[in-house]
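Note that one protein chain is taken out, while the other chains of the complex remain in position.
Take a look at chain A:
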Amino acid sequence: MSIAATQKRGFGSFLWDYLTTVDHKKIAHLYLFGGGFFFLLGGLEAMFIRIQLIKPENDFLSAGLYNEMITMHGTTMIFLAAMPLLLGLMNAVMPLQIGARDVAFPFLNSLGFWLFMFGGILLNCSWFLGGAPDAGWTSYAPLSIQSPGHGVDFYVLGLQISGAGTLIGGINFLVTVVTMRAPGMTYMRMPLFTWATFITSVLILFAFPALTVGLFLLMFDRMFGSAFFDVALGGNSIIWQHLFWIFGHPEVYILILPAFGLFSDIFSTFSRKRLFGYTAMVFATMLIAFLGFMVWAHHMFTVGLGPVANSIFAIATMAIAVPTGIKIFNWLATMWGGSIEINSAMLWSLGFIPTFTIGGMTGVMLGSSVADYQYHDTYFVVAHFHYVIVGGTVFGILAGLHYWWPKMFGRILNEMMGKISFWIFFIGFHLTFFVQHFLGLMGMPRRYWVFLEDQGLDMGNLVSTIGAFFMAVGVIVFLINIIYTAVKGEKPGDDPWGGRTLEWATASPPVYYNFKQLPLVRGLDPLWIEKTEGKGKMTPAEPVGDIHMPNSSILPFMMGLGFFIAGIGFIFQVDHSAWLIAVYAGMATAIGSMLIRSLKDDHGYHIHKEELEREAD
């Protein structure tokens, strides 16, 4: 089937190829495309929010629509943009960095993507099917229980489906790193981005079940008359907050650790130096992940947990500043005395350091439980988390895209446009969010759709909105850059940056089996070692032999589609039982596909030694 499909030409076969692919590099393209699409959607929602707040008592959006906007902006950016974009980069690079031919479970990799994509589409269908969710991205009970219409139902089922996809992706990466490292690639020789992928996957594995449980309880409360969060019937609405933040705090590390990893790789590459304090960096990452599970209640200081609980969580929270500080200083020390090359990837990385440090500083301020009573639910919090998530994750994604674009697509992004988009976005970002710290301290509350005139908030909000337009222009320049590069971009060869890690030892873009012969790794920064010894090429660890490859499959797509249809059915079956047909049809599609997958043996195929030898090196 796969061979026939690749031999046909035209758009149909191109589409079929991507729908059925199990190749980690193509799945990376899918993740980047899907995540990029939702990023633009979330950005559009952000622009609507800022336009509404451009002047006092504006009526650009109605109050209800504003609630839907802020909910969808947050949910989309976190679950459907930032995480998939990071998963895309991990898919594109991590298997190459450990010298593997693919991930451990290529089929699951594809399934993870399609579940995410269909979950995201389901969530966004709400705009056209009676209104989007409007209870905030945290969807606190009892607000989320009482929210009329189907908005929150879309939130529950959309996130449930895409969350399952993320969980599958995380487990897949874990197994890949544990079992598929090339000969000689010990744990302490793995590049920091691979380490970050590994530890992030552990976080996904342990954090997402809490969200799954919370969403199930919410689903049963809303659709099937249970009362987990209904105080009047003996439930407890605080349980939602605990479950959500037991997931939610590790989630912010799921967003930031991969960025930390790729910044480490970028700083070391463009400073022409080994990463300073490699071991400390690895253990700092682990420590952040470990501590990340015992701080969730810092989001709940004002709930009334009592002074003892608040103090414990405050101290645990501040402890995280220590490993994070270790990282910041190690990056500075990596650059210290290096022969630094400043290009777009490096600019985003350099911009990240002060931005993220400000976000970390306000984080420690918020972590002080007594002071938090003042900051809670004001724009100070909004400013804080945009400094860490945009300044960390989004800057990281953009740095990573500039850095690995030649590896992923064979063409290098235009430097000039890269620098322009960085400066416009960077200035716009600080215009938008720096002033929000002060708006918050002056008492402007989060999530309100209007503010009153002459309360000292007019100027700040205007500046903030102007900044948002700068950010939009920065993103548009980046999009133009992508199109320009696709049409006219230079082809820089396999190793444009003087890379140190294994991904730069492959072709750009890599052949579908990545490595003809698995490379022999002789230390940290394996390619750099070979370069310094005058060889410049990896030593093969095995003779040329048959390569076992997985077959493409449409089943992951069908499973995603099935759950999507079933999700729609679940949402509307409360209105009319005829919708149960959709539940049954969707579940039949999904479970039928699983049955086919289980019962029909699919052993993949071999690329034979002779074919490999015939191909030009």
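To be clear about the criterion, a contact is a pair of C-beta atoms (placed from the backbone, for glycine too) under 8 Å apart; a residue touches a chain by one contact, two chains touch by 3 or more; residues count from 1.
Rule of thumb we're sticking to: contacts and distances are computed from a predicted model.
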item: Choices "Sn-glycerol-3-phosphate ABC transporter ATP-binding protein UgpC", "Cytochrome c oxidase subunit IVB", "Iron complex transport system permease protein" or "Beta-ketoacyl-[acyl-carrier-protein] synthase III" - which one is the UniProt name of the chain not shown; value: "Cytochrome c oxidase subunit IVB"
item: Given A:L19, A:L40, A:A227 or A:L305, the one touching the chain that is not displayed; value: A:L305
item: Contact partner of the left-out chain, one of A:F206, A:Y448 or A:W579; value: A:F206
item: Residue among A:F293, A:F438, A:Y484 or A:Y605 touching the omitted chain; value: A:F293
item: Option from A:I246, A:I328, A:L366 or A:M444 whose C-beta touches the chain left out; value: A:I246
item: Residue, one of A:L15, A:A63 or A:V178, that touches the chain absent here; value: A:V178
item: In chain A, positions touching the absent partner; value: 174, 178, 202, 205-206, 210, 242, 246, 293-294, 297, 305-306, 308-309
